[in-house]
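A single protein chain has been omitted; all remaining protein chains appear in their positions.
Here the chain labels run A and B in written order, and each chain numbers its own residues starting at 1.
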Amino acid sequence: MTDIKMVVAIIRPDRLTDVKRALSETGAPSLTVTDVSGRGSQPAKKSQWRGEEYVVDLHQKVKVETVVADTPAEDVVEAIAEAAQTGEKGDGKIFVLPVEDAYQVRTGKTGPDAV
Amino acid sequence: MTDIKMVVAIIRPDRLTDVKRALSETGAPSLTVTDVSGRGSQPAKKSQWRGEEYVVDLHQKVKVETVVADTPAEDVVEAIAEAAQTGEKGDGKIFVLPVEDAYQVRTGKTGPDAV
Partner (left out) sequence: MTDIKMVVAIIRPDRLTDVKRALSETGAPSLTVTDVSGRGSQPAKKSQWRGEEYVVDLHQKVKVETVVADTPAEDVVEAIAEAAQTGEKGDGKIFVLPVEDAYQVRTGKTGPDAV
């Protein structure tokens, strides 16, 4: 049976349009988007506002989840990575998780056909 | 050991009340809800607003995550699917992911007992 994978990408919000286009071009147009915030490996940044010091430690990001079966997860990862990259720190991370089953609510299809 | 699964459903926001009721009736009342947006396999829809054309390609959805151990994941999938279905395109998807361990913060319980 074709494996099902969930590709979870945390990217810069302003790269979402390009990432959506890249996914469509890779043959994996379906996706779910969530507003998130987060931090990577950089230490928190101290800033000032009206003389008060405060710490910015969570940055606005967007989470893109794409479940795929026929399209290889590696192709999806590459498409997202290329579209999300600026070369600056904070470009994001992509994780691949195993999925045991899928179900399409309207049709009742299951497995890879439901993705 | 009883397997632990995470059932992830992306549904129409206006089906949430029925889905919550269905989950309670199936003996799996616990859940986590997130506002998301997404698209499935339909191409983006062109609309007009004050003469300007724009593309609606992400639709508001709700993500429901239910982790179960004693209740079979298939029963949870069926309960959600039945409550979420309208028969129109856009009804949603359900994915089942493996979970290796669970922990209940208040009690310190682990494994299936913590779910």
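Just so it is clear, a residue touches a chain if its C-beta (ideal position, glycine included) is under 8 Å from a C-beta of that chain, and two chains touch if they have at least 3 such contacts.
These numbers come from a predicted model, not from an experiment.
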Check the options A:68, A:84 or A:105 and report the residue that touches the missing chain. A:84
Would you indicate which residue among A:2, A:17, A:37 or A:107 is in contact with the undisplayed chain? A:37
Looking at the whole complex, which of B:22, B:67 or B:94 touches the chain that is not displayed? B:67
Footprint left on chain A by the chain that the document does not show: 5, 10-11, 34-41, 57-58, 61, 63, 73, 77, 80-81, 84-98
If the missing chain were put back, which residues of chain B would it touch? 4, 6, 20, 29-34, 67, 97-106, 108, 114-115
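Note that in this section only the chains that are shown with their structure count from here on.
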State, to the nearest whole Å, the distance from the C-alpha centre of chain A to the C-alpha centre of chain B. 18
